[in-house]
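Just passing along the structure, written as C-alpha cells.
Of the protein chains in this complex, one is absent; all others appear in place.
Naming follows writing order (A, B and C), and every chain is counted from residue 1.
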Amino acid sequence: MSGNTGGELDFSIETLGPARHASPMALGSQPGDGIVDFVDDGQRILFDLDLATIREELTAGHEPAALELAGPRSRLHFRPSEVRAAIVTTGGLCPGINDVVRSIVLTLNWHYGVREIVGIRYGLRGFVEPHPPPRPLKPEDVRSVHREGGSFLGSSRGGPTAKEIVDFLDREAIATLFMIGGDGTMKAALAISEEISRRGLAIAVVGVPKTIDNDIPFVDATFGMITAVSLARQAVDAAHAEAQGALNGVGLVRLMGRESGFIAAQSALASGEANFVLIPEVPFDLDGPHGFLACLHRRLVSRHHAVVVVAEGAGQHYLDEDGSRGCDASGNPVLGDIGRYLRGRIVAHFAEHGVPVTVKYIDPSYMIRSAPPTASDAIYCQQLGQNAVHAAMAGKTALMVGRVHGQQVHVPIRAVANRRRKLDPEHPLWRSVLQSTGQPVRMINEDPAGPAVTPHP
Amino acid sequence: MSGNTGGELDFSIETLGPARHASPMALGSQPGDGIVDFVDDGQRILFDLDLATIREELTAGHEPAALELAGPRSRLHFRPSEVRAAIVTTGGLCPGINDVVRSIVLTLNWHYGVREIVGIRYGLRGFVEPHPPPRPLKPEDVRSVHREGGSFLGSSRGGPTAKEIVDFLDREAIATLFMIGGDGTMKAALAISEEISRRGLAIAVVGVPKTIDNDIPFVDATFGMITAVSLARQAVDAAHAEAQGALNGVGLVRLMGRESGFIAAQSALASGEANFVLIPEVPFDLDGPHGFLACLHRRLVSRHHAVVVVAEGAGQHYLDEDGSRGCDASGNPVLGDIGRYLRGRIVAHFAEHGVPVTVKYIDPSYMIRSAPPTASDAIYCQQLGQNAVHAAMAGKTALMVGRVHGQQVHVPIRAVANRRRKLDPEHPLWRSVLQSTGQPVRMINEDPAGPAVTPHP
Amino acid sequence: MSGNTGGELDFSIETLGPARHASPMALGSQPGDGIVDFVDDGQRILFDLDLATIREELTAGHEPAALELAGPRSRLHFRPSEVRAAIVTTGGLCPGINDVVRSIVLTLNWHYGVREIVGIRYGLRGFVEPHPPPRPLKPEDVRSVHREGGSFLGSSRGGPTAKEIVDFLDREAIATLFMIGGDGTMKAALAISEEISRRGLAIAVVGVPKTIDNDIPFVDATFGMITAVSLARQAVDAAHAEAQGALNGVGLVRLMGRESGFIAAQSALASGEANFVLIPEVPFDLDGPHGFLACLHRRLVSRHHAVVVVAEGAGQHYLDEDGSRGCDASGNPVLGDIGRYLRGRIVAHFAEHGVPVTVKYIDPSYMIRSAPPTASDAIYCQQLGQNAVHAAMAGKTALMVGRVHGQQVHVPIRAVANRRRKLDPEHPLWRSVLQSTGQPVRMINEDPAGPAVTPHP
Partner (left out) sequence: MSGNTGGELDFSIETLGPARHASPMALGSQPGDGIVDFVDDGQRILFDLDLATIREELTAGHEPAALELAGPRSRLHFRPSEVRAAIVTTGGLCPGINDVVRSIVLTLNWHYGVREIVGIRYGLRGFVEPHPPPRPLKPEDVRSVHREGGSFLGSSRGGPTAKEIVDFLDREAIATLFMIGGDGTMKAALAISEEISRRGLAIAVVGVPKTIDNDIPFVDATFGMITAVSLARQAVDAAHAEAQGALNGVGLVRLMGRESGFIAAQSALASGEANFVLIPEVPFDLDGPHGFLACLHRRLVSRHHAVVVVAEGAGQHYLDEDGSRGCDASGNPVLGDIGRYLRGRIVAHFAEHGVPVTVKYIDPSYMIRSAPPTASDAIYCQQLGQNAVHAAMAGKTALMVGRVHGQQVHVPIRAVANRRRKLDPEHPLWRSVLQSTGQPVRMINEDPAGPAVTPHP
C-alpha cells in the first residue's frame, strides 16, 4: 500500500541531549525471557524491502534507508516528575484524534507519573488566544472521549508563528509538546523545534501525523484512513443501490483525496461494486473515444447501471479554466467540486445522445471524517499515543511516530516536509482496483499504450 | 504484528512446468510509465526487516529469507480457454470466505476468460460425496455473496484422502484447485500436490489460508482477523458496561484463540477498556500472591469494576487435570471452556473472601466468525482471490497467497506446515496491551523478574 | 406520532365480489384456544383514540371512523392455484422495498401456493416497455434480497396510463397487482382499479405505501422511516462533532422531508445533540430580532457551537423568489436546496457581524434511502407484505395496507389520495423536539405569542 521510493533518505532522529534519568517503567532487557524489553536506539528496520535493491546497496557500501524503532527507552532525558506536557490538535477532523489524545494522557500519567498535562484549545491559535484557556487533562477527563468522533479539544487551521508558540511553551515551562495534525502542522512542528533549539531550550516536539487523505510519506497509512474507507464503502454501496434502482442509473460518489486517491481506491475495492475510480494520480480525458464519458456510455449500454467513485482532487484541470481559487487558512489550495462537475457532464453527455439516465450524487465527506475509529484504527491510535510519549520522554524531538511495514517507528519531520505520498499507478493496490472495476487502465485518447487490464464485459 | 523468526527459511515456489502461453491481460512491462506491469518471478521482498541482521547475513554471504511477490505473470502455464477450476472451503467459518470465492470467480472469468468453474460443496467431503454435487459458478452466482457471512458453498472438517481428491480432479479435468482453509487444509493441499506430482498431472494447487486465530506463520494477518477484532471489541465494550453497571462488577469475555492470543490482545487494545488479558502464550498462575485472582482482587478493591479478556486456549492446564479431551474431525484438540472455569474460580474466590461481586460472562465466538468482513478485510480478501488466480494460471503450485509487510506474496505451503504463529510476549503488540491494561507483565508467583510495566493505580 | 385528524372519514373497503373459495391456510376460528385465527371483516379499530371524542360521537349516534383489521381471511375470492400475481415498485428508493417484495413472494408461494409471480421492471414503465421484460419470481430469487437496500426490480417515476397498465394486466391474466410506491402511485392504483372496474375485470389492486417522508395520512409511519431516522441520526451526530471541533462551529444537516418534517424532528430527537430544527410545518423568519439567524447568533455567543437540522421542504419561500422550478416526472415540485441557501445566509450573517464561524454542511439523503432496513422496519415490511397478500387473495381492492395504532389495517386508497400527512406543531412529538433542542417555539418577528418552551441557557 505504499508506493513510496526511499531514495537517499536520512532517517536519523534528533535528541535534546543526554538521557540522564532511569525510566520508571519496569521492563526487561533480555530478549527471549518472555518479558517485554526496552527498545534500543540502534534497532532499525529497512525502508525498502526489495531484496535485490538492498543487496546492491550493501554491496556498494551504501547505507540503506532504515528507521529507528519506536517504544519505551530505559533512559529518559526528562525527570518524569518535573515534566509538564501540552497537546494540540489541528486541521480538519479525522477519526481517532480523541483516541490519540487519550492514549497520550493515559501513558504520561500512568506509566511516567506525569501529572501536569494541558490540552490547547482549537488548534495553534490556542497558544496565543486567552479564550478558551488550555484545559488541564487528567485520566478521568479522557476516559470516554474515544467513544465520540471529532476533537474534544477543538481544532482550527493556521495560527500564530513558531516564535509565539515557543513563547508560550517557555512561559508555561512545557517540556513535551505533542502535535496531532497534518502536513502544515508538521512544518510548524519543525519550525517550533528549530526555534526551541535557537533559544537553547529543552522541549521535545513530537508529531502524530493526521491526514485523512493518507498522503504523509513513508508511513503505511495514517490513522483514521481505514475508518474513512469503511464509511466510504457504505457510500459506494449506496451508490450501487441507487444505480441498480433505476434504468441506466449512475451512482456517483465523491470522496476525500486532494492529491492522493487512497480512500477512493480502497473504498471502491472494499465495496466490490465500483465500475470506475478517478484519482488525482491517474490522468483521464472526459471526452473523445477513449475518454471517461465514452467508457461510461459503453458500460451503460451493456449493463444499464454504473458506479463511479471520484477523489476530490481528480480532474481539477477541468475546473481550473477560470483561474485559481486561492488557498484556505492551512495553505491548501481550494479545490473545485469535481463531483458536481462530473454530474453535470454526465447528464449533458447522455442528454445529447438521447439516452435517459438517472445520476445520483453522494458526497459523504463530513459524515466520514467525524466518525469514531474502527477497531484497527483504535489500535493504531492507541499505539501512536503510547510511542509519542516514549519518544518525548527520551528527549527525542522534531520527529513523528508512525507505522512502517507494520512496525511503529520514528520518522524525522524534516524528511516528510514538502513531500506528499501519492498512490503509484503501478502499485499493486491500483492494479487490484483496475481488476476489480474492469475500467480501462488509461482513459486517454492519444495513449499509445492502449487499454490494459481486460475491461469487463 | 508478527513475532515470527525466519530462521533458515526456503521460500522458493514450485511450478508445474514452463509457462508457454501469453497472458490475456493487457498490462505493461515498463516501470515508470504509469501503466501497471506484470510481476516478474525474480521480485522478492525481505522477510526479516532488521537492518543489522540483514547486513550480517549478506556480509556473511548468506541469502536472506525473501518472498516472491504475488501478481499477474505475463506468461502462463495454462491456456486459459482450456482451464477448468475448482474451489473448496473447509473448516470453521471466518469473515470473508465468500469474498475470496467471489474474487477468484470474477478474476478467472473476467480476466482470464475461464468459464468452467465449480464450487465443491461442504468442504473436502464434496470431492467424494455425490450429494450435493459440485455447483457451477458464474459471475452472476457470486454477485452478492460478499454481503453475507459464512460460506455459501458450505464447509466441513476432515474428509477424504489426497488420493481420492486427486481422483476427482483428474476425472473432472480440473487444472486449478483453490483451497480456502486452515492449517489442516494446507497440509491436505500439500499432500494433494504431492499426489498430483506423483501421477505426473498438471494441476495447480493454491491455498488461501483461513484461520480466525491468525496463527498462520509468516503472513501479517489472515483474512477475517480484523473483522473478528472489530466485533470482539463490541463484546469487550459490553463487558465494560456490565462491569460498571454493578458494584464490584466483573465483565469476562472469552474470545477465539486456541494457541494464539492475537484476537484477545487486539480486541482489548481496540476497546481500551480491558484490565486483564490472558492468552496462551503468556503463562499465569490463578492462585498465590502474584496470581491472577490476587491481581483482580486488588483491582476490584481500588476501582470496583474490572474487565477480563481471555483467549480460549489460555490456561488449559487448569482444565486438563482429568486427562485429554480428544480431538475434533480436523485433528484439533478439544479445548476445555476456560471462560466458564474462570467465572467459577472468580466467584469462588470472592465468596471465600466475603466480597460480593457480579460476574457477567460473554462468549461471542459464533456471532463473530459468521459476520461479513469489514472494509479492510474485504480489500484483503479481494486481493487474495485475485492473486491466487494469477499464481495458479502461471502454473505455480503448492503455495498459498498472503500479505507480508503489507505486500501480497507467495508462500510455499511446505514452509508453513506444522508451524503455528504465536504472539511473542516480547513483541510491541503485547507491550501495547500491557501498557493499555496496566496488568502486571507476569502473574506468576515464583517469578524472579518481578512485575514489569507500571501497573495502573 | 400521528397528528392526523380523522374528520368524517369513510374507511370502508371495496371488494371484487363474493369470496367463494376456502383458504388453504390452516388457522383457527376460536378466540382463546391458543390457535391463531382468521380475521373477520367486521373487526375494526377506532382511528381517534380520544375518549371524550368517541363518547360524544357514539352518544350523538355518529359512527366513529374505524379501520378494518388486516390479516388472512378464511374465504378467498380467488382460487389460489389460478392466481397470477404482479409486483411493481415505483418512485424514489426507501429502506425496505426488497423486504416487502420478498414477503409478498414468499407469502403467495408458501401460504397460498401461488406459483406465477412476476416482478415488473423499473416501475410503471415496465408494464409497457418490452425491455427488460417482467421477471418471474420464485422463492429462491428473493431469498437474500432483503440484505441489500434499493429495489432489485428497479424503479422509476411517472409512466404509462391506467388504461395501458390494465391492458397489460388483462393480457397477462394477472389476478393480483401489488404496487409499492408513494402518493403518485397510490393515485395510479386508484385509477387502475377504476379502469379494472370499468372493464368488469376481477383484478385486486393492493398498495403498500412507500414514502421516506412519512407523509401518508392515517398510518403510524411508513416503512423505511425509522431506518432513515437511524441513519440521519448519524449525520446529526457527525454535525455535532464538526460543530464542537471548531470555535463557533456550526453543523448543518439537510434531511428528507418535502412537506413533512418527521425525519428531521425524529433524527434531532434521536441524536439529542440538535439545537435547531427547521421543518416545513413550522414557519420561521431568517432575519429580524426573533428570526433564526439572531437565535443562532445568541447560541454561538453563549455556547460556541450549534447543530442545525433542516428538512428539505422548510423555508422554500426564501428560494422561490425567482419563480417556480417546475415538477419532476412524478409530479412533485422541484425544491430549491434550502441547506446550501442556509449555509450561505449563515456565513454571510456572521461575516457581517465580524464573528468567525465554521459551517459544515451535510446532506446524507442518498446514503439514507438506499440502506437496508433496521430491525423494526424489517418486521414492518414483512408484515405489510403478508397482509397485502391476504387482502388481495380475499378479493379486496383499491386499498393499501398500513399500521395504525400499532395494528395492521386496510385503508382505502381513495381516503389518502390528495392528502398529505404533516407533523402537527402541537403534537407531542414536536413538543419533545422543542424541549430537547431548547429552540424558541416560534422564530417569527411579529409573533404576539412570544417564545414558548424555555430556551436553553
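Keep in mind that, in the parts below, a contact is a pair of C-beta atoms (placed from the backbone, for glycine too) under 8 Å apart; a residue touches a chain by one contact, two chains touch by 3 or more.
Since the structure is predicted, the reported quantities are computational estimates derived from the model, not experimental observations.
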item: Among C:267, C:370 or C:397, residue touching the chain not depicted; value: C:267
item: Contact with the hidden chain (one of C:156, C:230 or C:370); value: C:230
item: Selected residue (touches chain absent from view) among C:20, C:55, C:298 or C:353; value: C:55
item: Interface with the undisplayed chain - residues on chain A; value: 144, 147-148
item: On chain B, residues whose C-beta touches the chain left out of the figure; value: 93, 121-122, 125, 148-152, 154-156, 234-235, 237-242, 244-247, 358, 360-364, 366-367, 370-371
item: Residues from chain C at the interface with the omitted partner, ascending; value: 1-2, 24-28, 31-37, 42-46, 49-52, 54-55, 58-59, 64, 66, 71-72, 99, 102, 106-107, 110-111, 146, 220, 226, 229-230, 233, 266-267, 269-272, 282, 374-376, 378-379, 382-383, 386, 405-408, 425-428, 430-432, 434-436, 438, 441-442, 449-454, 456-457
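The working rule: only the chains that are shown with their structure count from here on.
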item: Greatest separation from chain A - chain, by CA centre; value: C
item: Distance from chain B to chain A - Cα centre to Cα centre, in angstrom; value: 27
item: Gap in Å, rounded to a whole number, between the CA centres of chain C and chain A; value: 41
item: Of all residues in chain A, the ones touching two or more other chains; value: none
